[in-house]
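What follows is a short report on a single structure.
All protein chains but one are shown at their positions in the complex.
Moving on, here comes chain A:
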Amino acid sequence: MERVDNYPTHEYQGLKLRRGHPLPFGATLVPDGGVNFSIFSKHAEDCELVLFEKGAKEPFAVIPFPDEFRIGDVYTMIVFDLDYENIEYGYRMDGPYDPQRGHLFNKEKILLDPYAKAIGGREVWGEEPDYSDDFQHRGRIVDHDFDWQGERPLEKDMEDLVIYEAHVRGLTKHPSSDVKHPGTFASIREKIPYLKELGVNCIELLPIFEFDEFEHSRISPETGERLMNYWGYSAVGFFAPKAGYAATGKYGMEVDELKNLIKELHENGIEVILDVVFNHTAEGNERGPYISYKGIDNKTYYLLTPQGYYYNFSGCGNTLNCNHPVVRNMILDCLRYWASEYHIDGFRFDLASILSRDQNGHPIPNPPIIETLAEDPILGNCKLIAEAWDAAGLYQVGSFPSGSRWAEWNGEYRDAVRKFIKGNGDVAGEIVQRIEGSPDIYGERGPTASINFITCHDGFTLKDLVSYNHKHNKANGENNFDGTNNNNSWNCGVEGETDDPQIQQLRTKQMKNAITILLLSRGVPMILSGDEFANTQFGNNNAYCQDNEISWLDWDLLEENDNIFNYFKSMIEFRKQHPVLRTDHFDTDYNRTGYPEISWHGLNLWEFDPSASTLTMAVLFAEPNDKYDTESDQFIYAAINMHWEMHGYELPNLPRSKEWHLVANTGMEQPEDIWSAGNEPKIDSQDEVLVGPRSIILLVAK
């Protein structure tokens, strides 16, 4: 039905206008060829809409908002007859320049709409920007319709996830990737069969909101290579996908390209989690550029000191004012948009503890934004995962507010498992907690609150964890001062690459030990992409600026390290077959099988002292079929020997009809390292098993 208010009422320099709709914010297509523009600023005194032809330096129109087009603090207008595909838009805001009071208005600056759904200016990755252009990040208007053909978010149970953390560009940029459009959303589609073969069912993408890969770009004094803002933890706009990640970004079709990727991932049973960065923006500190928020309403968008300086809880120059009602609503709008328009399954919040700071920067017990997201109806089935710390010392693993709705990256898990694998027996008692799903940390929330990981983008890759004692970050151009020193890594005898077959063997074994523990642990496992074929960053544990072979996955290694890939794949499969490993509860007590659901043992049965330092321990899982809906009662026994000598482990007695069979022995080489379901060989002695130095033997009762 035709609307009665869909005709122009005003005209300005030949452009037909009328008062717009304040909601939704942003630029929205309205029927009959109009675009509705709406933007908030509490402290601006005047606002102009600036329209450009795509890529043009000079605007073709600058339209002041008549005062009658303002409602409250929102400037809104409909402009008719725009060729919306071929224009870019921004705003100019006039208001006080008074840094001490937090105001930085500058009416010369052309500002990006915080709600821009697509952003031009960096649409081809790495293409040198024209800095003589005043308007670097340019709002664009996109179609929101997409033919999902009935597809919807998968809503998998949290406990069933196996998360694969990946960088869009790094995943397929390397020449060995063998894809049509390296480094793009499109090329991830080509890796879907691979992801399915590996068995992961959720891909977590490092930031894909529009960012400026040229932010802080410089030449490395060490390598002479250009260093980029490669990881992208620095959003320019929160509603727009990174155009430079799209093969079709040059045509402005990144929105459709990403939606199509998500649709195909979903069709193949793979969920999509986005790593989102709401703690700061790309505008930096007092010396940073005007991109958007700073010029629109500095005092609203940022946490400021009483003197008007930026608080720097993010370590990146500024801190978004997440618990201001306007910013909070923006974050909510943003996540709702990604969940509903892009069918995103979940979000991982970078430095999420910043979200729990009030407007003065103080941590608060029940932060409105955390609660709002936890209770939001549209996000009702989205996974919410917090990186529960920030760069200013707030550390909330286990105590992230708002209870069971939020999961956390479990940093304690990473540290304990790393220590144990390298031979620190003091953490043996802690390993019990970690494998049980960290009940000591998440007692009230259940194991699904724990994202278990040993490696992630931030730090060593798994291969480097067993190949380097120290970080090797000189290529980052910061004299090796950047990146953590707290790696809990061990090089197995030689720092870096080696031809020594014994060391190579040991490293392989250590990698298999790590993934075995990860996939036997209750909680949600997360794997860093490339670890499954021993990808290396050559000892760089902070590759945030390396847009090159350091950070790009080298797919040639997949062939070379086929045994590791096969081991990962088989362990993931094993986990999927055993629901007792994937619970949403911490049950360990005696169950119908007559055994405790989880019991701990030493070299002798029932002899394990969690308060003692030891490198030899064993775990028995008893999985009753009625409780877990499996074909028959199952028993899983893992003898974990992180000691450098061989040890014999006494085996648990089984019900009469069952015998122990070998699933995996990390001390063996392919093909005797792991056996698929149905092919497990019976072991000779049913009373004792010998476990080689630094090895794990995994058995199943049949």
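Basically, a contact is a pair of C-beta atoms (placed from the backbone, for glycine too) under 8 Å apart; a residue touches a chain by one contact, two chains touch by 3 or more; residues count from 1.
One rule holds for everything that comes next: contacts and distances are computed from a predicted model.
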Worksheet entry | Protein that the absent chain corresponds to, by UniProt name, given "Phosphonate transport system permease protein", "Sporulation protein", "Anti-sigma factor antagonist" or "Hydrogenase small subunit" | "Anti-sigma factor antagonist"
Discussion item. From the list A:A247, A:I296 or A:A514, pick the residue that touches the absent chain.
Written reply: A:A247
Worksheet item: Which residue from A:Y12, A:Y84, A:F214 or A:Y309 sits in contact with the chain not drawn here?
Response: A:Y84
Fill in: Absent-chain contact - pick from A:E123, A:E257 or A:E597
A:E257
Response to the item:
Missing-chain contact, candidates A:A44, A:V79 or A:V142, resolves to A:V142
Worksheet item: For chain A, which residues touch the unseen chain?
Response: 83-86, 142-143, 145-147, 149, 180-181, 186, 189, 247-248, 251-253, 255-257, 259-260, 263-264
